[in-house]
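Only a single protein chain was left out; the remaining protein chains are all shown in position.
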Amino acid sequence: MRSVATTVNGTRHELEVEPRELLVYVLRERLGLTGTNVGCDTSSCGSCTVLVGGEAVKSCTMLGVQADGMEITTIEGLAANGELHPVQQAFHDHHALQCGYCTPGMVLAAVSLIDAGEAGSEEEIRTALEGNLCRCTGYHNIVKAVSAAAGRA
Amino acid sequence: MIPARFDYEIAESPEHALELLGGNGDAKLLAGGHSLLPAMKLRIARPSLLVDIGRLDALSYVRDAGTQLAIGALTRHKDVRDDPLLQEHCPLVSTTAGRIGDPQVRHRGTIGGSVAHGDPASDLPAVLLALGAELVVVGKGGERVVPAAEFFTGVFETAVGPAELLTEVRVPKLGASTGWSYVKFHRRAQDWATVGVAALVHRDNGAVAGASIGLTNMGGTPLLARAAEDAISGGATLAEAAARIADGAEPPSDQAASADFRRHLAQVLGRRALEEALSR
Partner (left out) sequence: MATMETRYIGTAVPRKEDAAFLAGRGTYVDNLRLEGALAMAVVRSPYAHARIRGVDLDAARAAEGVVAAFAGADLAEDWQNGLPCAWPVTEDIKMPPHFPLAVDEARYQGDGVAVVLAESRALARDAAELVEVDYEPLPVAVEVEASLEQGAPLVHDDLGTNECYVWKLESDGFADGVAGADVTVTRRYVQPRLIPNAIEPRGVVAQVGPAGDLTVWSATQVPHILRFALSLVLGLPEARIRVIAPDVGGGFGSKLDVYAEEALAVALARRLGRPVKWVEERSENYLATIHGRDVVTDLTFSATKDGKILGVHADVKAAMGAYLQLVTPGIPLLGAWLYAGPYDIPNYSVTFTGVFTNTTPTDAYRGAGRPEATYVLERTMDALAAELGIDPVELRRQNFIGEFPSTIASGLTIDAGDYHASLDKLLEQLDLDGVRAEQKSRRDSGDAKQLGVGFSTYNEMCGLAPSRILGAIRYAVGGWDSATIRFQPLGSVQAIIGTSPHGQGHVTTFSQIAADALGVDVDDVEILHGDTAVSQLGMDTYGSRSLPVGGIALWHASQKVVEKARQLVAHQLEVAPDDLEFSGGAFSVKGSPDRSMTIQAAAFQAHAAHNLPDGMEPGLEETATYDPPNFSWPGGAHAAVVEVDTETGDARLVRYVAVDDVGAVVNPLIVDGQVHGGITQGIAAALYEEGAYDEDGNLLTANQVTYLVPSAAELPSFELERTESRSPTNPLGVKGVGETGTIAAAPAVINAVVDALSHLGVTDVQMPATPERVWRAIQEAKQ
(Lines give C-alpha, C1' and ligand atoms only; values in the text may rest on other atoms or scores of the structure.)
Protein backbone atom coordinates (compact mmCIF):
# COMPACT_ATOMS: atom_id res chain seq x y z
CA MET A 1 0.00 0.00 0.00
CA ARG A 2 1.11 3.52 -0.71
CA SER A 3 -0.17 6.85 0.43
CA VAL A 4 -1.63 9.06 -2.22
CA ALA A 5 -2.92 12.60 -1.82
CA THR A 6 -5.01 13.80 -4.67
CA THR A 7 -7.57 16.50 -5.28
CA VAL A 8 -10.70 15.24 -6.98
CA ASN A 9 -13.37 17.70 -7.99
CA GLY A 10 -11.87 20.24 -5.64
CA THR A 11 -11.76 17.97 -2.60
CA ARG A 12 -8.46 16.68 -1.27
CA HIS A 13 -8.31 12.96 -0.53
CA GLU A 14 -5.60 11.05 1.27
CA LEU A 15 -5.75 7.39 0.43
CA GLU A 16 -3.83 4.18 0.90
CA VAL A 17 -3.82 2.33 -2.39
CA GLU A 18 -2.24 -0.76 -3.82
CA PRO A 19 0.19 0.19 -6.62
CA ARG A 20 -1.73 -1.93 -9.12
CA GLU A 21 -4.99 -0.09 -8.57
CA LEU A 22 -5.84 1.82 -11.72
CA LEU A 23 -6.96 5.40 -11.23
CA VAL A 24 -10.42 4.51 -12.54
CA TYR A 25 -10.88 1.97 -9.76
CA VAL A 26 -9.56 4.37 -7.15
CA LEU A 27 -12.20 6.85 -8.29
CA ARG A 28 -14.99 4.32 -8.53
CA GLU A 29 -14.33 2.01 -5.64
CA ARG A 30 -12.51 4.13 -3.08
CA LEU A 31 -14.18 7.48 -3.68
CA GLY A 32 -17.53 6.15 -4.92
CA LEU A 33 -17.34 8.31 -8.04
CA THR A 34 -19.04 5.79 -10.30
CA GLY A 35 -19.74 8.29 -13.06
CA THR A 36 -16.41 7.29 -14.60
CA ASN A 37 -17.18 4.11 -16.53
CA VAL A 38 -15.04 1.22 -17.72
CA GLY A 39 -15.80 0.13 -21.28
CA CYS A 40 -12.72 -1.77 -22.38
CA ASP A 41 -9.42 -3.14 -21.17
CA THR A 42 -7.16 -1.96 -23.97
CA SER A 43 -7.22 1.83 -23.51
CA SER A 44 -9.37 2.06 -26.62
CA CYS A 45 -12.88 3.22 -25.73
CA GLY A 46 -12.26 6.36 -23.68
CA SER A 47 -15.30 5.83 -21.43
CA CYS A 48 -13.08 6.32 -18.39
CA THR A 49 -11.73 9.68 -19.54
CA VAL A 50 -11.21 12.22 -16.74
CA LEU A 51 -9.34 15.50 -16.62
CA VAL A 52 -5.93 15.40 -14.99
CA GLY A 53 -4.60 18.90 -14.59
CA GLY A 54 -7.34 19.98 -16.99
CA GLU A 55 -6.34 17.57 -19.75
CA ALA A 56 -8.22 14.48 -20.89
CA VAL A 57 -6.64 11.25 -19.69
CA LYS A 58 -7.90 7.68 -19.77
CA SER A 59 -8.11 6.81 -16.10
CA CYS A 60 -7.71 3.12 -16.94
CA THR A 61 -4.23 3.88 -18.21
CA MET A 62 -2.93 5.60 -15.16
CA LEU A 63 -2.20 4.09 -11.79
CA GLY A 64 -3.75 5.60 -8.72
CA VAL A 65 -0.28 6.14 -7.34
CA GLN A 66 0.57 8.25 -10.37
CA ALA A 67 -2.21 10.63 -9.39
CA ASP A 68 -0.42 11.63 -6.21
CA GLY A 69 -0.41 15.41 -6.01
CA MET A 70 -2.59 15.86 -9.07
CA GLU A 71 -5.88 17.64 -9.64
CA ILE A 72 -8.56 15.50 -11.15
CA THR A 73 -11.97 16.37 -12.48
CA THR A 74 -14.56 13.67 -13.05
CA ILE A 75 -18.00 14.02 -14.58
CA GLU A 76 -19.42 14.53 -11.08
CA GLY A 77 -17.32 17.66 -10.70
CA LEU A 78 -18.09 19.33 -13.98
CA ALA A 79 -21.31 21.15 -13.22
CA ALA A 80 -20.82 24.25 -11.08
CA ASN A 81 -23.40 25.78 -8.72
CA GLY A 82 -26.12 23.53 -10.06
CA GLU A 83 -25.53 24.71 -13.63
CA LEU A 84 -24.57 22.19 -16.26
CA HIS A 85 -21.23 22.83 -17.92
CA PRO A 86 -21.81 24.18 -21.46
CA VAL A 87 -20.68 20.86 -22.92
CA GLN A 88 -23.15 18.93 -20.75
CA GLN A 89 -25.89 21.35 -21.75
CA ALA A 90 -25.01 21.01 -25.43
CA PHE A 91 -25.11 17.21 -25.18
CA HIS A 92 -28.62 17.49 -23.77
CA ASP A 93 -29.79 20.05 -26.32
CA HIS A 94 -28.48 18.07 -29.29
CA HIS A 95 -29.44 14.58 -28.10
CA ALA A 96 -25.78 13.60 -28.07
CA LEU A 97 -26.28 10.70 -25.67
CA GLN A 98 -28.40 7.60 -25.71
CA CYS A 99 -27.44 4.86 -23.27
CA GLY A 100 -25.22 7.31 -21.41
CA TYR A 101 -22.35 4.93 -20.79
CA CYS A 102 -19.71 6.60 -22.95
CA THR A 103 -21.11 10.03 -22.11
CA PRO A 104 -18.98 11.06 -19.12
CA GLY A 105 -15.78 10.23 -20.99
CA MET A 106 -17.00 11.81 -24.19
CA VAL A 107 -18.03 15.00 -22.39
CA LEU A 108 -14.70 15.32 -20.61
CA ALA A 109 -12.75 14.61 -23.80
CA ALA A 110 -14.75 17.40 -25.43
CA VAL A 111 -14.13 19.78 -22.52
CA SER A 112 -10.40 19.17 -22.80
CA LEU A 113 -10.51 19.71 -26.53
CA ILE A 114 -12.48 22.94 -26.30
CA ASP A 115 -10.34 24.27 -23.45
CA ALA A 116 -7.24 23.65 -25.57
CA GLY A 117 -8.78 25.66 -28.38
CA GLU A 118 -8.71 22.65 -30.69
CA ALA A 119 -12.40 22.26 -31.44
CA GLY A 120 -12.38 24.02 -34.77
CA SER A 121 -13.87 22.52 -37.91
CA GLU A 122 -16.06 19.43 -37.91
CA GLU A 123 -13.10 17.46 -39.20
CA GLU A 124 -10.89 18.66 -36.36
CA ILE A 125 -13.53 17.73 -33.80
CA ARG A 126 -14.03 14.32 -35.33
CA THR A 127 -10.32 13.61 -35.42
CA ALA A 128 -9.82 14.82 -31.89
CA LEU A 129 -12.56 12.52 -30.58
CA GLU A 130 -10.77 9.51 -32.04
CA GLY A 131 -10.06 8.12 -28.59
CA ASN A 132 -13.68 7.85 -27.50
CA LEU A 133 -16.04 5.19 -28.81
CA CYS A 134 -19.80 5.49 -28.79
CA ARG A 135 -21.97 2.65 -30.04
CA CYS A 136 -25.35 4.39 -29.92
CA THR A 137 -25.24 7.79 -31.58
CA GLY A 138 -23.12 7.36 -34.67
CA TYR A 139 -21.37 10.50 -33.34
CA HIS A 140 -23.52 12.77 -35.52
CA ASN A 141 -25.12 14.59 -32.60
CA ILE A 142 -21.98 14.42 -30.47
CA VAL A 143 -20.11 16.37 -33.12
CA LYS A 144 -22.96 18.86 -33.34
CA ALA A 145 -22.98 19.28 -29.56
CA VAL A 146 -19.23 19.77 -29.30
CA SER A 147 -19.32 22.21 -32.15
CA ALA A 148 -22.11 24.15 -30.45
CA ALA A 149 -20.39 24.14 -27.09
CA ALA A 150 -17.23 25.45 -28.75
CA GLY A 151 -19.31 28.34 -30.05
CA ARG A 152 -18.99 27.19 -33.61
CA ALA A 153 -22.62 26.46 -34.37
CA MET B 1 -8.16 -5.13 -16.65
CA ILE B 2 -6.34 -5.51 -13.33
CA PRO B 3 -2.58 -5.85 -13.51
CA ALA B 4 -0.80 -8.58 -11.59
CA ARG B 5 0.79 -7.36 -8.38
CA PHE B 6 4.05 -5.45 -8.50
CA ASP B 7 6.21 -3.30 -6.29
CA TYR B 8 6.38 0.38 -6.98
CA GLU B 9 9.09 2.92 -6.34
CA ILE B 10 9.35 6.56 -7.25
CA ALA B 11 12.64 7.75 -8.70
CA GLU B 12 13.84 11.15 -7.52
CA SER B 13 16.56 11.42 -10.15
CA PRO B 14 17.90 9.45 -13.11
CA GLU B 15 20.62 8.09 -10.85
CA HIS B 16 18.05 7.08 -8.29
CA ALA B 17 16.07 5.34 -11.01
CA LEU B 18 19.12 3.31 -11.96
CA GLU B 19 19.69 2.44 -8.35
CA LEU B 20 16.10 1.31 -7.93
CA LEU B 21 16.25 -0.79 -11.08
CA GLY B 22 19.38 -2.40 -9.70
CA GLY B 23 19.81 -4.53 -12.77
CA ASN B 24 16.57 -6.38 -11.94
CA GLY B 25 15.58 -7.92 -15.26
CA ASP B 26 11.96 -8.05 -14.13
CA ALA B 27 11.77 -4.37 -13.32
CA LYS B 28 10.34 -1.80 -15.68
CA LEU B 29 10.54 1.93 -15.88
CA LEU B 30 7.21 3.72 -15.84
CA ALA B 31 7.06 7.03 -17.67
CA GLY B 32 3.67 7.98 -19.13
CA GLY B 33 2.68 4.34 -18.97
CA HIS B 34 0.87 4.32 -22.28
CA SER B 35 2.84 1.46 -23.73
CA LEU B 36 3.36 -0.49 -20.52
CA LEU B 37 0.07 -0.23 -18.64
CA PRO B 38 -2.12 -1.57 -21.46
CA ALA B 39 0.08 -4.66 -21.60
CA MET B 40 -0.01 -5.00 -17.81
CA LYS B 41 -3.81 -4.72 -17.70
CA LEU B 42 -4.06 -7.77 -19.96
CA ARG B 43 -1.26 -9.38 -17.91
CA ILE B 44 0.83 -9.77 -21.04
CA ALA B 45 3.47 -7.79 -19.15
CA ARG B 46 4.01 -8.71 -15.50
CA PRO B 47 6.95 -6.74 -14.14
CA SER B 48 7.79 -7.40 -10.49
CA LEU B 49 8.80 -3.78 -9.93
CA LEU B 50 7.83 -0.50 -11.52
CA VAL B 51 10.22 2.38 -11.11
CA ASP B 52 8.20 5.53 -11.71
CA ILE B 53 10.30 8.11 -13.52
CA GLY B 54 7.22 10.14 -14.40
CA ARG B 55 8.06 12.81 -11.86
CA LEU B 56 11.50 13.61 -13.24
CA ASP B 57 10.39 16.97 -14.59
CA ALA B 58 13.98 17.81 -15.42
CA LEU B 59 13.71 15.33 -18.28
CA SER B 60 10.87 17.20 -19.94
CA TYR B 61 12.28 19.80 -22.32
CA VAL B 62 13.17 20.72 -25.85
CA ARG B 63 16.45 22.61 -26.14
CA ASP B 64 18.48 24.12 -28.90
CA ALA B 65 21.74 22.19 -29.02
CA GLY B 66 23.48 23.81 -31.96
CA THR B 67 22.96 21.68 -35.04
CA GLN B 68 20.56 19.53 -33.10
CA LEU B 69 17.52 19.86 -30.91
CA ALA B 70 17.61 17.92 -27.65
CA ILE B 71 14.33 16.46 -26.44
CA GLY B 72 14.08 15.22 -22.87
CA ALA B 73 12.85 11.63 -22.69
CA LEU B 74 9.91 12.56 -20.51
CA THR B 75 8.55 15.17 -22.87
CA ARG B 76 4.95 14.26 -23.59
CA HIS B 77 3.79 13.76 -27.17
CA LYS B 78 1.54 16.78 -26.80
CA ASP B 79 4.47 18.97 -25.73
CA VAL B 80 6.59 17.64 -28.59
CA ARG B 81 3.76 18.44 -30.97
CA ASP B 82 3.39 21.99 -29.63
CA ASP B 83 7.06 22.87 -29.24
CA PRO B 84 8.00 25.94 -31.30
CA LEU B 85 11.64 24.91 -31.73
CA LEU B 86 10.65 21.57 -33.19
CA GLN B 87 7.96 23.12 -35.31
CA GLU B 88 10.54 25.47 -36.76
CA HIS B 89 13.58 23.23 -37.11
CA CYS B 90 12.29 19.69 -37.21
CA PRO B 91 8.57 19.67 -37.95
CA LEU B 92 8.73 16.02 -38.93
CA VAL B 93 9.01 15.16 -35.24
CA SER B 94 6.40 17.57 -33.93
CA THR B 95 3.91 16.65 -36.64
CA THR B 96 4.38 12.93 -36.10
CA ALA B 97 4.02 13.29 -32.34
CA GLY B 98 0.68 14.96 -32.96
CA ARG B 99 -0.52 11.86 -34.75
CA ILE B 100 0.38 9.27 -32.15
CA GLY B 101 -2.58 7.47 -30.58
CA ASP B 102 -5.32 9.84 -29.50
CA PRO B 103 -5.38 13.07 -27.46
CA GLN B 104 -5.56 11.17 -24.18
CA VAL B 105 -2.48 9.16 -25.14
CA ARG B 106 -0.64 12.31 -26.14
CA HIS B 107 -1.45 13.93 -22.82
CA ARG B 108 0.36 11.18 -20.91
CA GLY B 109 2.62 9.30 -23.31
CA THR B 110 6.23 10.44 -23.60
CA ILE B 111 8.77 10.38 -26.41
CA GLY B 112 11.19 8.38 -24.30
CA GLY B 113 8.61 5.84 -23.23
CA SER B 114 7.42 5.35 -26.77
CA VAL B 115 10.90 5.01 -28.24
CA ALA B 116 12.28 2.78 -25.48
CA HIS B 117 9.29 0.43 -25.81
CA GLY B 118 10.73 -0.65 -29.17
CA ASP B 119 7.37 -1.28 -30.79
CA PRO B 120 7.91 -1.66 -34.55
CA ALA B 121 4.41 -0.26 -35.11
CA SER B 122 5.17 3.00 -33.29
CA ASP B 123 5.53 6.10 -35.40
CA LEU B 124 8.46 7.92 -33.87
CA PRO B 125 11.11 5.21 -34.29
CA ALA B 126 10.93 5.26 -38.09
CA VAL B 127 11.04 9.05 -37.99
CA LEU B 128 14.12 9.01 -35.76
CA LEU B 129 15.80 6.52 -38.07
CA ALA B 130 15.16 8.68 -41.10
CA LEU B 131 16.46 11.71 -39.25
CA GLY B 132 19.61 9.97 -38.10
CA ALA B 133 18.67 10.91 -34.55
CA GLU B 134 20.80 10.11 -31.54
CA LEU B 135 19.61 8.67 -28.29
CA VAL B 136 21.26 9.36 -24.99
CA VAL B 137 21.34 6.41 -22.65
CA VAL B 138 22.52 6.66 -19.06
CA GLY B 139 23.82 3.73 -17.06
CA LYS B 140 25.97 3.13 -14.03
CA GLY B 141 29.06 3.77 -16.09
CA GLY B 142 27.80 7.11 -17.34
CA GLU B 143 26.25 8.31 -20.51
CA ARG B 144 26.47 6.94 -24.02
CA VAL B 145 25.07 8.25 -27.27
CA VAL B 146 23.48 5.64 -29.53
CA PRO B 147 22.66 6.38 -33.17
CA ALA B 148 19.07 5.56 -34.02
CA ALA B 149 20.30 3.03 -36.56
CA GLU B 150 21.78 1.00 -33.71
CA PHE B 151 19.06 1.62 -31.15
CA PHE B 152 16.23 -0.66 -32.26
CA THR B 153 17.45 -4.20 -31.87
CA GLY B 154 14.31 -6.35 -32.05
CA VAL B 155 10.60 -6.61 -31.41
CA PHE B 156 10.11 -4.62 -28.21
CA GLU B 157 13.88 -4.61 -27.77
CA THR B 158 16.25 -1.67 -27.81
CA ALA B 159 19.83 -0.86 -26.94
CA VAL B 160 18.72 0.29 -23.50
CA GLY B 161 19.97 -2.31 -21.04
CA PRO B 162 18.12 -3.47 -17.93
CA ALA B 163 20.19 -1.12 -15.79
CA GLU B 164 19.94 1.84 -18.13
CA LEU B 165 17.70 4.77 -18.78
CA LEU B 166 16.98 6.69 -21.97
CA THR B 167 17.26 10.37 -21.05
CA GLU B 168 17.31 12.33 -24.27
CA VAL B 169 16.54 12.20 -27.96
CA ARG B 170 18.60 14.41 -30.27
CA VAL B 171 17.30 15.27 -33.70
CA PRO B 172 18.99 17.35 -36.37
CA LYS B 173 17.77 20.76 -37.38
CA LEU B 174 16.54 20.47 -40.92
CA GLY B 175 17.70 23.15 -43.29
CA ALA B 176 15.60 24.76 -45.96
CA SER B 177 16.98 22.31 -48.50
CA THR B 178 15.44 19.32 -46.73
CA GLY B 179 11.79 18.41 -47.20
CA TRP B 180 9.98 16.03 -44.89
CA SER B 181 6.93 13.82 -44.64
CA TYR B 182 5.46 11.08 -42.52
CA VAL B 183 2.66 9.17 -44.20
CA LYS B 184 0.79 6.83 -41.91
CA PHE B 185 -1.72 4.28 -43.09
CA HIS B 186 -4.25 3.11 -40.55
CA ARG B 187 -7.89 2.20 -40.59
CA ARG B 188 -9.02 4.10 -37.56
CA ALA B 189 -7.44 7.31 -36.39
CA GLN B 190 -6.55 5.77 -33.02
CA ASP B 191 -4.92 2.66 -34.52
CA TRP B 192 -1.27 1.89 -34.80
CA ALA B 193 0.13 2.29 -38.28
CA THR B 194 -0.48 -0.65 -40.59
CA VAL B 195 2.51 0.81 -42.40
CA GLY B 196 4.14 4.20 -42.06
CA VAL B 197 6.83 5.89 -44.12
CA ALA B 198 9.00 8.75 -42.92
CA ALA B 199 10.85 10.52 -45.68
CA LEU B 200 13.40 13.30 -45.91
CA VAL B 201 14.33 14.59 -49.32
CA HIS B 202 17.53 16.61 -49.66
CA ARG B 203 17.55 19.13 -52.47
CA ASP B 204 20.50 20.66 -54.16
CA ASN B 205 19.72 23.60 -56.42
CA GLY B 206 16.20 22.32 -56.82
CA ALA B 207 17.28 18.83 -57.80
CA VAL B 208 16.87 15.78 -55.61
CA ALA B 209 20.24 15.05 -54.07
CA GLY B 210 19.31 12.26 -51.73
CA ALA B 211 16.74 10.92 -49.33
CA SER B 212 16.42 9.08 -46.08
CA ILE B 213 13.48 6.83 -45.55
CA GLY B 214 12.28 5.15 -42.36
CA LEU B 215 9.61 2.45 -42.29
CA THR B 216 7.07 1.71 -39.57
CA ASN B 217 5.69 -1.79 -39.02
CA MET B 218 7.57 -3.35 -41.92
CA GLY B 219 9.56 -5.76 -39.78
CA GLY B 220 10.57 -6.62 -36.26
CA THR B 221 12.16 -3.19 -35.89
CA PRO B 222 11.72 0.11 -37.63
CA LEU B 223 13.76 -0.01 -40.81
CA LEU B 224 15.71 2.21 -43.12
CA ALA B 225 14.77 1.66 -46.76
CA ARG B 226 18.34 1.50 -47.97
CA ALA B 227 17.62 0.23 -51.47
CA ALA B 228 15.25 3.10 -52.15
CA GLU B 229 17.64 5.62 -50.62
CA ASP B 230 20.47 4.29 -52.81
CA ALA B 231 18.27 4.42 -55.86
CA ILE B 232 17.61 8.10 -55.27
CA SER B 233 21.30 8.81 -54.74
CA GLY B 234 21.92 6.97 -58.00
CA GLY B 235 19.55 9.29 -59.85
CA ALA B 236 16.34 7.24 -59.89
CA THR B 237 13.05 9.09 -59.89
CA LEU B 238 11.07 9.16 -56.67
CA ALA B 239 8.57 6.71 -58.14
CA GLU B 240 11.33 4.33 -59.23
CA ALA B 241 12.89 4.55 -55.80
CA ALA B 242 9.57 3.98 -54.06
CA ALA B 243 9.16 0.72 -55.95
CA ARG B 244 12.23 -0.56 -54.10
CA ILE B 245 11.17 0.66 -50.70
CA ALA B 246 10.23 -2.75 -49.33
CA ASP B 247 13.32 -4.51 -50.70
CA GLY B 248 14.66 -6.78 -48.02
CA ALA B 249 11.85 -6.03 -45.59
CA GLU B 250 10.08 -8.91 -43.89
CA PRO B 251 6.86 -7.34 -42.74
CA PRO B 252 4.44 -9.13 -40.44
CA SER B 253 1.09 -10.62 -41.43
CA ASP B 254 -1.79 -9.90 -39.10
CA GLN B 255 -5.45 -8.86 -39.03
CA ALA B 256 -4.63 -5.43 -40.42
CA ALA B 257 -2.69 -6.64 -43.47
CA SER B 258 -0.75 -9.51 -44.98
CA ALA B 259 2.97 -9.18 -45.52
CA ASP B 260 2.43 -8.85 -49.27
CA PHE B 261 -0.06 -6.07 -48.84
CA ARG B 262 2.27 -4.27 -46.45
CA ARG B 263 5.00 -4.40 -49.09
CA HIS B 264 2.60 -2.93 -51.60
CA LEU B 265 1.41 -0.26 -49.19
CA ALA B 266 4.96 0.74 -48.34
CA GLN B 267 5.62 1.40 -52.02
CA VAL B 268 2.51 3.53 -52.44
CA LEU B 269 3.00 5.43 -49.21
CA GLY B 270 6.70 5.76 -49.93
CA ARG B 271 6.08 7.44 -53.24
CA ARG B 272 3.55 9.78 -51.65
CA ALA B 273 5.85 10.57 -48.74
CA LEU B 274 8.76 11.31 -51.06
CA GLU B 275 6.61 13.52 -53.25
CA GLU B 276 5.21 15.37 -50.26
CA ALA B 277 8.69 15.80 -48.80
CA LEU B 278 9.94 17.18 -52.07
CA SER B 279 7.10 19.69 -52.10
CA ARG B 280 7.92 20.99 -48.61
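Residue numbering begins at 1 within each chain, and the chains themselves are lettered A and B in the order written.
One rule holds for everything that comes next: contacts are C-beta pairs under 8 Å (C-beta built on N, C-alpha and C of every residue); 3 or more make two chains touch, one makes a residue touch a chain.
What you see is a predicted model, and the numbers here were worked out from it, not measured in a lab.
Enquirer: Thinking of the complex as a whole, which visible chains are touched by the chain that is not shown?
Expert: Answer for the hidden chain's contacts among shown chains: A, B.
Enquirer: Could you tell which one of B:85, B:146, B:163 or B:189 touches the chain left off the display?
Expert: Selected residue, touching the omitted chain: B:189.
Enquirer: In the complete complex, which positions of chain B touch the hidden chain?
Expert: Interface residues of chain B facing the absent chain: 1-2, 4-5, 42-43, 185, 187-191, 194, 255, 257-258, 261, 264-265, 268-269.
Enquirer: Across the whole complex, list the residues on chain A that are touched by the chain not included here.
Expert: Residues of chain A in contact with the hidden chain: 18, 20-21, 28-29, 33-42, 44-45, 47, 74-76, 79, 84, 88, 91-93, 95, 97-104, 107, 122, 125-127, 129-144.
Assume only the chains that are shown with their structure count from here on.
Enquirer: State the interface residues of chain A toward chain B in the complex, per the touch definition above.
Expert: Going through chain A, the ones touching chain B are 2, 18-20, 22, 25, 38, 41-44, 46, 49, 52, 55-58, 60-63, 65-66, 109, 112-113, 127-128, 130-132.
Enquirer: Which residues, counting only chain B, touch chain A once they are in their complex?
Expert: Touch list, chain B to chain A: 1-8, 30, 33-34, 37-38, 41-42, 50, 52, 54, 78, 101-105, 107-108, 188-190.
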